[in-house]
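One protein chain omitted, others in place.
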Amino acid sequence: MYALLDRIETKLEDLKRRNFALFRRDFLLSWDKNDDDIVGTLILAEILQELYRDNVSLRAFETGLAVSLFRDKSTRTRLAFSSACDMLGLAHQEVDEQKSQIAHGETTRETANMISFLSEVIGIRDDMFFGRGHAFMREVAAALGDGFAGGILNHRPAVINLQCDLDHPTQTLSDLLHLKRFFGGIERLRGKRIVMSWAYSPSYGKPLSVPQGVVALMSRFGMDVVLAHPQGYDLSPDVTAKAARFAADSGGSFRVLHDMREAFRDADAVYPKSWASYRVMERRAELLKRGDLTGLGDIERECLDENARHRDWHCDEEKIALTRNGSALYMHCLPADVQGVNCEAGEVSRQIFDRYRLETYREARHKPFIIAAMIILCCFRDPISLIDGFYRRKRQRAL
Amino acid sequence: MYALLDRIETKLEDLKRRNFALFRRDFLLSWDKNDDDIVGTLILAEILQELYRDNVSLRAFETGLAVSLFRDKSTRTRLAFSSACDMLGLAHQEVDEQKSQIAHGETTRETANMISFLSEVIGIRDDMFFGRGHAFMREVAAALGDGFAGGILNHRPAVINLQCDLDHPTQTLSDLLHLKRFFGGIERLRGKRIVMSWAYSPSYGKPLSVPQGVVALMSRFGMDVVLAHPQGYDLSPDVTAKAARFAADSGGSFRVLHDMREAFRDADAVYPKSWASYRVMERRAELLKRGDLTGLGDIERECLDENARHRDWHCDEEKIALTRNGSALYMHCLPADVQGVNCEAGEVSRQIFDRYRLETYREARHKPFIIAAMIILCCFRDPISLIDGFYRRKRQRAL
Partner (left out) sequence: MYALLDRIETKLEDLKRRNFALFRRDFLLSWDKNDDDIVGTLILAEILQELYRDNVSLRAFETGLAVSLFRDKSTRTRLAFSSACDMLGLAHQEVDEQKSQIAHGETTRETANMISFLSEVIGIRDDMFFGRGHAFMREVAAALGDGFAGGILNHRPAVINLQCDLDHPTQTLSDLLHLKRFFGGIERLRGKRIVMSWAYSPSYGKPLSVPQGVVALMSRFGMDVVLAHPQGYDLSPDVTAKAARFAADSGGSFRVLHDMREAFRDADAVYPKSWASYRVMERRAELLKRGDLTGLGDIERECLDENARHRDWHCDEEKIALTRNGSALYMHCLPADVQGVNCEAGEVSRQIFDRYRLETYREARHKPFIIAAMIILCCFRDPISLIDGFYRRKRQRAL
């Protein structure tokens, strides 16, 4: 146990100096959180990983429910959420909208309370429609505040954003933790160049949450953040404005380039990934609202045609050769469109993907711990003494 | 802990005086249970709520399964069941009939045993077809008795009715607990007037379980129970006969009226809710058995037309003004058809619903605790010493 204590001691000390503002709040958008919340979540996730590795039980709840609402397909985030909840002792119960009847307005307020009587966390994924996901999460969060204020709920459950139309914080904080560990510390990120680049995919309409989340997060730590995409594939101007301000505040930089090769030059990390522009997303949301199927078909065809003009936005040996020492870290939230594996032409060549395959797994495996750290910070007033209790009680996870 | 003990002491004393007949039995129909079982369940649910509020772990099982079988859509009851099971330490596993192949007869007997080898509770919802739900639950219960007698099952799991064609006891006991707390005690219900009233809804074929369960339950506690509905919307005569007998035995009364305004006059509590008459339900069950789709279409149209003739059976400001001091408690099992919210015309006006919204949430939040109390009474020979153990071992639910 001493060896473990040694390993986590500095981290615990660091944690003690942080001012958290998450208790009884939600984790919806990283850009609404202060630096202590962000970095604290990372450090706590690392501590949990160390304790888990040493077979220390992280059971913080004897009983309790974690409810999830998935409005889009998901294997990995679902499992990551399940793993995080189970790790802390919560039972994961999924609310299936096919089997129920969740709608907006009054009904959201009601359902939010009904699923929360004995819940600690509500995890929501709603990334399909621009303008909807984040709004829905805020609606749920408001209803929970209302139910708690009205004496209905014993405590206010935390809403965790498992991907919305704007941001994907459980993913981007995992990405950040991966960068931190790869480069040897959060301070070492200062001056490092990271490229969030659009890349060609044969599919259409991938959410903006990852690219938006990445530029708005990495710009806070003094990194040189480059956003690269063909003309017309813009992210939401609100979010890029935030990235620019964060960069200015943190002593980093934020630039938008329209040339993948130029962007890759001297990069320390690259994140090539497809998305649809926010303007397309807005038009699509409008058509969906009107139920205009012809319009939706038209826009899909139009977008696929436009995508096809940018097949050269592809991460391969030649592009990676342009990066710092030809060895920038390749990043992806997975699953990637790998050329010759799951598509004819896609975001990345098989060669590059294979070289970095285990790195992308490392990036991904932080996610359950990031989610668990968020839950702890949202549910426990004193996370330090919780952690302290974990290794003091010497309870083994597996006998 | 002493403060808590003070709060629950009287309730524990009361509980000790009760004679429970639930151990190793099922909870299918409230009218088959004795008063001690009913009132004891309420008191136990209140004790559990107090303990939960004080962060006392209610884990009664280290491991164990609770299996549910939902033959109708459900978000709330599903979550309430999950919450109740998790609260006691049971893992909830749902048996999905789409993914399996459960049928009647021999197969029910077999499946009942197969899902029960390590189960403590089987929760069933089967409310779609009149004449089927309760029969199916009894079939499962008999199979479990058979399996236990044959030495197949280690113990006999309890079957809990999560809504059948006849009754919905987890709902109506929550309703009763709500009444008890609202009026300040079960004894205070004596002489209070409660109106279970039909109300207009644009949908068709809502089950009889709630209105039947309400009149057959509330009539046991000396209340003046009024059942109100347009001509032709009768409940099952068996059930109304039970209500009449209970009322006579308890010193209350039971009347059927066909005028909503007259019914609401001087009411202390009103429960306006749509249902289909038992005669329609019987015809529908017959048509379903024969697979007569034309007949089913005809009956639906006929019923919707009939419903439309009773749009004035609507709970609004003017009706509530007729109740005692114009302030009767509005009750509903949720979700309600609220005019201008989820329907153009429905059971209740927005104004009334909004005024009582938090009350309906309070009514609903008893359900997980009612279910947990039922499980405890069915699974533990000595519930008092179980509760005693809960606060003696001082185990916190959340660290």
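In this document, chain identifiers A and B correspond to the written order of the chains, with residue numbering beginning at 1 in each.
Here is the rule we use: a residue touches a chain if its C-beta (ideal position, glycine included) is under 8 Å from a C-beta of that chain, and two chains touch if they have at least 3 such contacts.
Computed from a prediction, not measured in an experiment: that's the story for all the values here.
K.L.:
Using the document's definition of touch, tell me which of A:89, A:147, A:169 or A:383 contacts the absent chain.
P.N.:
A:89
K.L.:
Which one touches the absent chain: B:115, B:140, B:164 or B:263?
P.N.:
B:115
K.L.:
Quickly run down the residues of chain A that touch the omitted chain.
P.N.:
Counting only chain A, the missing chain is touched by 52-53, 57-59, 70, 73-76, 78-80, 82-83, 86-89, 91-92, 334-335, 338, 341-342, 358, 361-362, 364-365, 367-368, 395-399.
K.L.:
To test your reading of the contact rule: which positions on chain B touch the chain that is missing from view?
P.N.:
60-65, 67, 91, 93, 95, 99-103, 105-107, 110-111, 113-115, 117-120, 147, 150-152, 154, 379-380, 386, 389
The rule is short, and it goes like this: only the chains that are shown with their structure count from here on.
K.L.:
Fitting on CA atoms only, what is the rotation between the copies chain A and chain B? Please report it in degrees, nearest 5.
P.N.:
C-alpha superposition angle, chain A on chain B: 120 degrees.
K.L.:
Take the average of all CA coordinates in chain A, do the same for chain B, and state the distance between these two points in whole angstrom.
P.N.:
41
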